[in-house]
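Sharing a structure with you now.
Every protein chain but one is kept in place in this view of the complex.
We call the chains A and B, going by the order they appear; numbering starts again at 1 in every chain.
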Amino acid sequence: MKLTFLIACCVLFLGFPVAGFAQDTPEEAQPADSITTPIPAPPGNVTAWDTENDHGHSVSLSWEPSPDDGTGLGNVIGYIVFRSDSPDGPFVDRGVQPAGASGHTDVGSKEEASQDYMADYVDYYYKVRAITADSLVFAESVMVGPVQSYGQWFNTGRIPVLVFVLCFMAITIFFIQKAKSGANLFVRRLAGIEAVDEAIGRATEMGKPILYVLGLGTAADIATIASYTILGRVAKKIAEYQTGLIVPCYDPITMTVAQETVKTAYMDAGRPDAYNEDMVYFVTQSQFAYVAAVNGTMLRERPATNIYMGKFYAESLILAETGALAGSIQIAGTDEIAQIPFFVVACDYTLIGEELYAASAYLGREPLLLGSLKAQDYAKAAVIILAILGVIAMNVGLDGFKDLFYISN
Amino acid sequence: MKRQVPLALVFIFGIFMIIQYFIPHEKSEWVYEFFLDWIYIIGIFALALGIWSLIRVSYDKIKYRRPNWQYAAITLLGLFFMILFGFDYGRHIFSAEGLRNYMFVSFFDYILIPIQATMFSLLAFFIASAAYRAFRARSALATLLLLAALIIMLRFNPYFGAVTPYIEKTAGWLLNVPNLAAKRAIIIGVGLGIVATSLKVILGIERAYLGKD
Partner (left out) sequence: MNIFDRMMSFDRRWVFLFLALVCVITYVAKFSVPIVTTYEVESIYNRVESLNEGDILFLGIDYDPNALAELHPMAYAIAEHAFRKKLKVLFVTLSQNGPGMADQAIRDLTDSLRQDRTYNGVFYPGREIVNGEDYVFLGYKPYPGLVILGMGQNFRIPFPTDYYGTPLDSIPMMKGVLNYDQVKCVIDLAAGNVADMWIVYGAGRYNVPLALGMTGVMGADYYPFLNSGQVFGLMGGLLGAAQYEQLADNPGPAKDGMRIQLYAHITIILFILMGNIGFLVTRRKNGV
């Protein structure tokens, strides 16, 4: 009896402090119905740092998954990340990760008015909680912090792009200098561009105008910029031969630039009086309405030559087939890969992809333009060599090779 | 001056946008967003220029009764009617206002949509006639092209019974291997061309867009 009483007192007097001590550690709730769900081990080795290569307002975390995640007790179903701006709390939920995860990025808003605002240069404290199917049974890691978020002034994840741009600029400048010094830079024949002269001659003999379509790109598209140069050369020849020119435009900015280009060409040819502003006009920014208008022009004016240079989309075949119906010679050039087959099928000559960009250098043979074209070719050769090296590296197990070219956000 | 100022502007903003790509900081982002807003504004002004050009050209055609001037008249009528009903705020011509205006929506649903859908449907007929003309076994390469086109067209045809899975696998291989290889090659070439042309524009080597002094 006395022994029983003594044991009961020991349990009472010793058990309470033990229970109390257990309560002081990070919250381990154990109500009666969780007896069947054992408490898992917490995630370990939690680290937090400012997210790299971003504009701030973000902290990255990593941890070792709980030993009971997938193994051991196997009752961990995920992790919740908590954040506070004070070590004493309150901690708020900043995201959930599934079982097996070992990292999380806490991204906040940069807008002060937003509820999700996360200030830079402010101390933050984090805890990671391993959760089970019973919401009352979980295990929290030790708190880490303070950690501050801030924006970076240089994105190191984009170094490969920087290296490429600098190398490309260096090669371009080298070849431009070489071309300026009188070196003869070989450019292979572009049948489509050589046919332009013949086509203009044909139009002059027939007394019919030439239709030049700049495509559906904006003035900022590289294909449209390349097209301006070709338009300038074509317009100059047309001015010399006194043939008609029709340039319907899809984009208003493109129209203004095209008008300047054609006017300059006529002045260079010594025929400023022959220039008429209505040669180059805006039609509409609606794709098929534009096509309908151009088709109507083709069937009414019956141009001897149609030149399509720029960005084209689904309307390319409609334009080309209508031009074929009207009996025109057709020369096309686009960098839109999907439309190249249609132009190849329906036009007499086609410039494929970068041949369009090369056309400006090909036509003028200016050292500056030829030099940059050569640089393009050498850059392409470098890409081919790197691709072959990459294939070899991957096959021999040198995975690090591809990491050299990895570009992060 | 007329050439130097635009060239200087293109150079400064071009170099800035290149540098901005490598600077993720908020302050760099703020300047970038500021420029984005300005591009919208410039675009709207350019649209006004374009509409003025269209009105002037169409008006001249009507005034001097040039051939097919009636199409120009229809163009102007369409332009003005859509603007009239689209800007109907408060007057409630035929009920509702602005872009929910009944007439505006009716013009869109019953005229614009059918016309544009019809234009796009022309492609079906043009593809048929272009395919009939172009897919001839003139040479070994042309024959390969013909066979590839036939396999791709038959790819999802359910009427070939036991042969269908083989056609599908072949079509899948054609799309994912040689087609992809060729497209990637062209994409890389085009990408390099874009970089080269952009550099030429930024550095002032490509000046066709500027016109003459």
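Following the convention adopted for this analysis, a residue touches a chain if its C-beta (ideal position, glycine included) is under 8 Å from a C-beta of that chain, and two chains touch if they have at least 3 such contacts.
The structure displayed is predicted, hence computed values, not measured ones.
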Touch criterion as defined above, residue of A:L185, A:M206, A:A314 or A:V344 at the omitted chain: A:A314
Hidden-chain contact residue, picked from the options B:R3, B:K27 or B:R136: B:R136
Residue among A:F288, A:Y349 or A:Y362 touching the omitted chain: A:F288
Sole contact to the chain not displayed, among B:I55, B:L84, B:M103 or B:L175: B:L175
Residues belonging to chain A that touch the chain removed from view: 107, 109, 111, 114-116, 216, 218, 285-288, 311, 313-314, 325, 337-338, 409
Interface with the unshown chain - residue positions in chain B: 29, 33, 36, 39-40, 43-44, 47, 99-100, 105, 108-109, 112-117, 119-121, 123-125, 127-129, 131-133, 135-138, 146, 149-150, 153-154, 156-158, 164, 168, 175-176, 179-180, 183-184, 187
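The rule we apply is simple: only the chains that are shown with their structure count from here on.
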Gap in Å, rounded to a whole number, between the CA centres of chain B and chain A: 18
Footprint of chain A on chain B - complex, ascending: 18, 21-27, 29, 43, 46-51, 53-54, 56-57, 60, 67-68, 71, 115-116, 119-120, 122-123, 126-127, 129-131, 133-134, 183, 186-190, 192-201, 205-206, 208-212
Residue numbers on chain A that touch chain B, as the complex places them: 53-56, 110, 151-155, 158, 161-162, 165, 168-169, 172, 176, 219, 222, 225-226, 228-229, 231-232, 249, 251-253, 255-257, 260-261, 263-264, 267-268, 278, 281-286, 288-289, 291-292, 296, 300, 314, 317-318, 320-321, 335, 337, 340, 342, 345-346, 352-354, 356-358, 360, 368-369, 372-373, 375-376, 379-380, 383
